[in-house]
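Here's the structure we're looking at; comments come further down.
Removed from the display is one protein chain of the complex; every other protein chain stays in position.
Moving on to subunit A:
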């Protein structure tokens, strides 16, 4: 895996945008001072203000280019310092220049702090910085006319928009990181379950069987091993919650249902289906198998066969128990014992499939579930 996404600031492109904008607007400010300095009351102060802007542009570029130095206080200083330079225009511009609404020393350079505040603090910070700059514009011109109001709206709106973009980027990154963690955890859980099923459970089963044969103290140990085997088996067959919309391997999911009494067979490769379909089919299989446990007696064996016919999935669950007498099922259904048969049929019908139950006294029961493979997906191998 590459670097964890949580380590990177998703607003980084916005920061680079503010850096570029700061330099482009600085050129504007330079042009404004060059054009107007002869009409200024205090040209020296104008050049001092411009020098501060130049130095500050260098400092912020160095600081904001790297994630680790995008300090909160630096963004606050950015806003305040810009205010100070802007307010110095009161002393720089002549009265006639104010009357002509000539440009302030900072010109459009003053729009940048609202954007950095948005990138750093989100919507609230962006709007607040925009409002502060708007108020300063009004104070600098010592008037609140339509022009000042328009500048104020633009400043606040740009702070708002950048703040919104930064907040959205951070939220979606957090959601993505969460999804990736969930997916990795699910995959790891499935791998562990398979591994436990294939190694630890086999050994426990063996200890249980051999211990029972030996008797005495070994039989007691065997009983303990047996209890752990059952507990562990239940643990690994609990379906993990998957992120919605994904694919899953029905073959592997069914394999976890295998016990010494339940044989699961199917193709050697994966049978990939939408996760929801896999969950439903596994649940249906579990239900029929639990029915075998309940009605076919402790010695009955069961076989699960999965067949992938390309456009159709066929799942057969057979047991060699005593079977169900003719009419017993209909009888039970009439009496309101909906039970397993109805539940299994319901699940399969939901998936657009068909289910048939064949049974006869002494001949066991055999469920056949046929489910069409959802379209727009080819067989995944």
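Methods note: a residue touches a chain if its C-beta (ideal position, glycine included) is under 8 Å from a C-beta of that chain, and two chains touch if they have at least 3 such contacts; residues count from 1.
Convention: contacts and distances are computed from a predicted model.
Between the listed names "Putative membrane protein", "PRC-barrel domain protein", "Ribose transport system permease protein" or "Response regulator transcription factor", the UniProt record for the complex's undisplayed chain reads "Response regulator transcription factor". When the whole complex is considered, the residue among A:61, A:173, A:265 or A:343 that touches the unshown chain is A:265.
In the complete assembly, the contact with the undisplayed chain comes from A:205, out of A:139, A:157 or A:205.
The missing chain, though absent from the display, is touched by one residue of A:161, A:305 or A:357; that residue is A:305. Remark: the omitted chain is touched by one listed residue; of A:37, A:90, A:170 or A:194 this is A:194.
Although one chain is not displayed, its contacts with subunit A can still be listed: residues 194, 197-199, 202-203, 205-206, 209-210, 251-252, 255, 258-260, 263-269, 301-303, 305-310, 316, 318, 320, 366, 379, 381.
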